[in-house]
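Before any comments, here is the structure.
Note that one protein chain of the assembly has been removed; the remaining protein chains are unaltered in position.
Take a look at chain A:
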Amino acid sequence: MGREAGSRREAVRAAAAHWVVRLSDPACAPGERAAFEAWRAESFENEAAFEREHAAWERTDRLRVFKPALSKPDADLFAPEEPRRTFDRRSPWTMMAAAAAIIGVIGTGVLSATASTAYATDIGERRVVVLADNSRIELNTDSKVVVRYRNGVREVKLVKGEALFEAAPDARPFVVKARDARIETGSGELSVRLGAENAAVTVRRGAAQIEPDGQGPAKEVRIAAGTAMVYGPHGGHAQPLSDAEIDRALAWRQGAIALNGQSLSQAVAEFNRYNRQKVRIADPSIADLRLAGYFQSTEPQAFVAAVTSAFPVRASAGEDGVIRLARKVG
């Protein structure tokens, strides 16, 4: 064992990876297959290492969900984001607000333990906030939360937009307030999105108790990981979600919109959440076209280009900067 074994392990795994890559190439000749069989038969070490590398190769196939529909291959699909991207995207207004907040801290000196703090994002901005107890909040575009830790409860109010909450394990419950509802978890991970009238809660990990009206535990519902619940003035309903559906719903964390059969009007509404340049459907007859694919949320142009190349739809940009979509004539 020790160093020598380590380099032997690496050599065997590299050889196994070489075979995985060769055998997956459509141009792989039958003679090579025989050479591979001979190599694999040399030792159980080779055989096990091949299974290991091959399994990893197959697992990376999952990355295909990120493939945008209808676009040419983009080798830089997974290019690292430039650091501090969220800051770059801030408008001067939020920069000023940030500066004002810093001055506020200096000015007031010691804040009391029950002070509340607001965190917000601008249109097209995303932001991660790590709280004192290591709980984490990821804010989507145009969103706002107010954090208030007091009297043995960690309370966060979602004022607008959408956020993912990762509650760190703690003796105190973690409570998210959204509209009238009160959502409580111990150390779960959940996302909440406010709609025009309703709100949707998706539990990704752990479990949560939801009181839809915040009027005590009478109507409390407990939902487990992998479940989404939508509630509004007329009650609520819960439904189980697959991992893929959860991944799609949380595509915004990667700066993307994942569509899987949504209508054009839903897709457009989604893009408009992230961009100042708005897209409008000028022709109701195209509103129900169905779309699938993975798009960068801050690039409505690319989305529009995909739509106009796939459907008989034309786009025109008006003087107001709004992109209008209508049915192509002739």
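Simple rule for what comes next: contacts are C-beta pairs under 8 Å (C-beta built on N, C-alpha and C of every residue); 3 or more make two chains touch, one makes a residue touch a chain; residues count from 1.
We adopt the following convention: contacts and distances are computed from a predicted model.
Only one chain is not pictured, and the protein name UniProt records for it, out of "Aldehyde dehydrogenase", "RNA polymerase sigma factor", "Putative tricarboxylic transport membrane protein" or "Macrolide ABC transporter ATP-binding protein", is "RNA polymerase sigma factor". Touching the missing chain, out of A:Asp170, A:Glu220, A:Asp247 or A:Glu299, is residue A:Asp247. When the omitted chain is restored, the residue from A:Glu53, A:Glu162, A:Glu184 or A:Glu211 that touches it is A:Glu53. Within the full complex, the residue among A:Pro30, A:Pro73, A:Pro284 or A:Gly321 touching the omitted chain is A:Pro73. In the full complex, the hidden chain is touched by chain A at residues 1-2, 5-6, 9, 12-14, 17-18, 20-22, 25-27, 37, 43-45, 47-49, 51-53, 55-57, 59-67, 73-80, 86, 98, 101-102, 105, 111-113, 115, 117, 119, 127-132, 138, 147, 149, 204-205, 225, 243, 246-247, 254.
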